[in-house]
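Just dropping this structure here.
Missing here: one protein chain of the complex. Every other protein chain is in place.
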Amino acid sequence: MEGFVFPNEQNVVWTVMIVLYPYITGLVAGAFVVSSLYHLFGRDEIRPVARFSLGAAFVFLLFAPLPLLVHLGHPERAFNIMITPNFSSAMAGFGYIYTAYLLLVGIEIWFIFRDDMIRRADGRGFWRLVARVALLNDLRATEASHATDRRIIRFLAGLGIPMACLLHGYVGFLFGSIKANPWWSTPLMFVIFIFSAIVSGIAVLIFHYMLIARINRWKIDQACVRSLGRFLWGFMIIAVSLEVLEVVSIAYKQSEEWEILARLIEDRLFFSYIILQFLVFSLVPFLLLGLNALFRFRDAVSNAILWIASVMLLVQVLLMRWNVVIGGQLVSKSYRGFTSYMPGVFEREGLAVAVVIFTIPFGLLYVFHRFVPLFPPEAMRPTTPAERPAPSQADLH
Amino acid sequence: MSRPPDDPSDRRRFLRIVVQSAGGFFFAGCLADAEDGGPPAPPGGTAYDWNKFYWAYAVDTDRCIGCGSCMRACRTENLVPEGFYRTWVERYEIDADDKAHVDIALGRSASFDRDALPPAAGRRKAFFVPKLCNHCKNSVCSQVCPVGASYQTKDGVVLVDEQHCVGCAYCVQACPYATRFINPHKHVADKCTFCYHRITVGLPPACVLVCPTKARMYGNLKDRKDELQAILHRRRYMLLKPELGTNPKCYYLGLDLEVV
Partner (left out) sequence: MADPQNRRSLIAFVFAAVLLATVLIMARADALARRPVFGLATIVLAAAGTVLALAVGLGGLLAARRRREDLSQVRGSWSHVLRLGVALLVIGGAAIVARAALVPDSYGAYGYFRGDAVRDAMVARRPSHQGRDVCAGCHETEGRLHAKDFHSGIQCESCHGAGGEHVASVAARADGKTEHVPVVVPRTQEPCLWCHRRLAARPSSFPQIDPQEHLRGFAVADLETPCMRCHNPHEPLFLTRPLREARLHPVIQQCRDCHAGDVDAAAPRPDDHPVVFECRYCHADLAADFAGRSHRELPCGRCHQAHRESETATRIVRSHGPEFCLLCHRDFPLREPVGLPTIAWPAHPERNPQNPPPPLPDDMPCIDCHMDRIHARGMTTAAATGGAS
C-alpha cells in the first residue's frame, strides 16, 4: 500500500479469477472467429483446424463461468442473474448472452459433427449411448440432410460472429463503463477486448494445433498455419495499436486522472505493463510474425517462429487482462494512493485453482476428440506416411 | 405485511408464475404481494409511511473534531466486521507546498493520537472530513447490480438485500466513494444502511446520535419544516465527485477542494 487509500480499498475484490474469466471468453471468441473464417468466409486453407477451433471454443465456453463461480460470494445464488436480471446493469446480460452463445456454439457443433456422431452411434459401448442421446436418436443422414446442415452451419457461423463480439465485448464494456475507475473508464475497452480476444483465440489454435501435431507426429498443414499466422499478425497489430491508443489518449489529454495513472504505469505496473506487455510480448511477436509474413522461410523455421509468437501472444493477452483487471483496482478512488495485490497459491481464488481451471478445457478437448475426431483425416496424416499406418482417432497422445 | 388471512396467496402465486412465464421480465412486479403498492410496515406496530420521507444526510466539516465516536458507534450498532468501514473520518493536512496529506485513524479506537505532519512541514491548513455512503439519487451501485439486490427504497435509502446478493462485487467496483465492501462473514455486499432499522422507528442513525459537535446531521427532504432543509437553504454546500452525476444525498458544508 502506498499513499492514501480509502479504508475499504485495502483488499482487491476482483482477483486473479476475474483475470482468468475474460481471458477464457477471449479464447472462445477468437477460436469461434477462426472457425467462421472457414465456415462463413470460405478460407478453405483453414479447414484442418476449422472443427478443432469450434471444439476449442465450445470447451472453453463451458469453463468460462467457472472462475466466476469460484469468485462469487454466493455461487449457489448464481442463477439469480437469470431469474431476476436487472437490465440496467451490464452484468445482468451475462446469463442470457452466455446461454445464447453456448446454445449457438453447441448447435453448430451438433450439425458439424453429426455424421461423426452417427458413426459413433452405430458402434458399441459407452460412446454409442452418448452419441444416441446427443443425436436425439435420429440417425438418418442423407444428401438432403447434409445440404440442410450446411445451410444451417453457415447461418450459425454468421450469427455467431456478432454473438462472439457481444459476449466478449460485453466483458470489455463491463470494465469500460465503470466511471468510478479511471483506468477502466474508456469506451475503447469494448473494442480492445474484442480484438485481443481474436488474437488470443488464433494464438491458442496455432499453439495447440502445432503441439498436437508434434506429439502425434502429424504433418503440419503449412498453408493453414501460414494463413493463421498472417491473420494473427494483422489482428495483433490492431489490438496492440488500440491498447497503445487508449493510454496515449489519456496521457495526451492530461486529464485529472492522468496524474495518478502516470504513477500507476511508471511505478506499479512498469514491469508487467511497459516491459512485459508491450516491449517483450507485443514487440517481439510483432517482429517475428512480420518477418514470417513478409519473407519466405523454410517450413521448420517458419513453424518455430509461429509457435513462439503464438505462445508469446497468449502471454501478452493474459498480461493485458491482468494489467486491466488488477491494475485498475490498484488505483485508489481517492486518486491519492495505491493498494497492492498478489494472489496466493493455495487459496480459494489463488493461482493453483486458476491453473486447474485453465487446464481442464484442454483435457476436455482430448475427451472430445476421443468421441468424435476434431481434425479432418487429411490433417492427421503422419510426417512420413510410409513408416506409419493410417492414423486412428485414438492416437492423439 | 398485512395480508388478510383468507388471501388466496397460492392462487396468486400460481397466476404470477403463469403471467411471468409468458411475459418475462416486463412483468417481474406483476401480482407481487404488495397491498395496493403501499409501503412495508416496520416492526413493533410503529406507523411508518415511507411515502412521507426522503432521507438525506449532511456533514458540517467545520464542526468535525475527528473524535471517531461515529466510527465506534457504527461498528457496534451495525456489527461491522473488523477491518471494514461503513463510515470513517479522513484527516487532511496541507503542508507549506500546498500538498495534501491524508490519513485515517483505523482500528477499534478510531482515535488520532498525533498530528500527521511535523511542525517543520509548515502546515497551512488542517481539517477532518467524515465519509459514509452518499445514498445517491442516481446510485451507480444499484444500477450495476445484476440481480437487483442493491436497490433504493422509496424513502431514498440505498440498501443491499443480503438474501439475494450473489457477491459479485460489481457494486464495490462501481461505487465512486469506496463505501462498499464484501462482508467477509456473509459474503455479500455490505454498506451503510442509514441505520434503516433506526430511522424507520423514529431514532436517529447511530453516527448522528453520538456526534458530539453536531457535525453529522440527517433529515427528511419531504418535510418542509425539517431542520436539515433549513440548514441546506441557509448554508452553501458541496457534493462529493458531483461530476460523476451520481447526485449524492449527503451534503457537505464547508468542503475543501482537496477532498475527493
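Which chain is which? They are A and B, in the order written, and residues in each are numbered from 1.
FYI, a residue touches a chain if its C-beta (ideal position, glycine included) is under 8 Å from a C-beta of that chain, and two chains touch if they have at least 3 such contacts.
Keep in mind that what you see is a predicted model, and the values were worked out from it rather than measured.
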item: Absent-chain contact - pick from B:Ala47, B:Leu79, B:Ala120 or B:Leu257; value: B:Leu79
item: Contact partner of the left-out chain, one of B:Asn183, B:Thr200 or B:Thr246; value: B:Thr200
item: Of A:Leu69, A:Ile107 or A:Ile161, the one touching the omitted chain in the full complex; value: A:Ile107
item: Hidden partner interface residues of subunit B, rising order; value: 1, 8, 11-13, 15-24, 27-34, 36-37, 39-43, 50, 62-63, 65-69, 72-73, 76-79, 91-93, 109, 111-117, 123, 126-128, 148-154, 159, 161-164, 193, 195-198, 200-201, 203, 206, 209-214
item: Residues of subunit A in contact with the chain not shown; value: 79, 82-84, 86, 88, 103, 107, 110, 114, 135-136, 138, 140, 142, 144-145, 147-148, 152
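FYI, only the chains that are shown with their structure count from here on.
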item: Rounded Å distance, subunit A centre to subunit B centre (Cα mean); value: 40
item: Subunit B partner contacts - residues on subunit A that touch it in the complex; value: 4, 6-11, 13-14, 68, 71-75, 77-78, 80-81, 83-92, 94, 174, 178-181, 329, 332-336
item: For the subunit B and subunit A complex, residues of the former touching the latter; value: 25, 28, 83-85, 88, 100, 102-104, 106, 131, 140, 143-149, 164-170, 172-182, 186-188, 244, 260
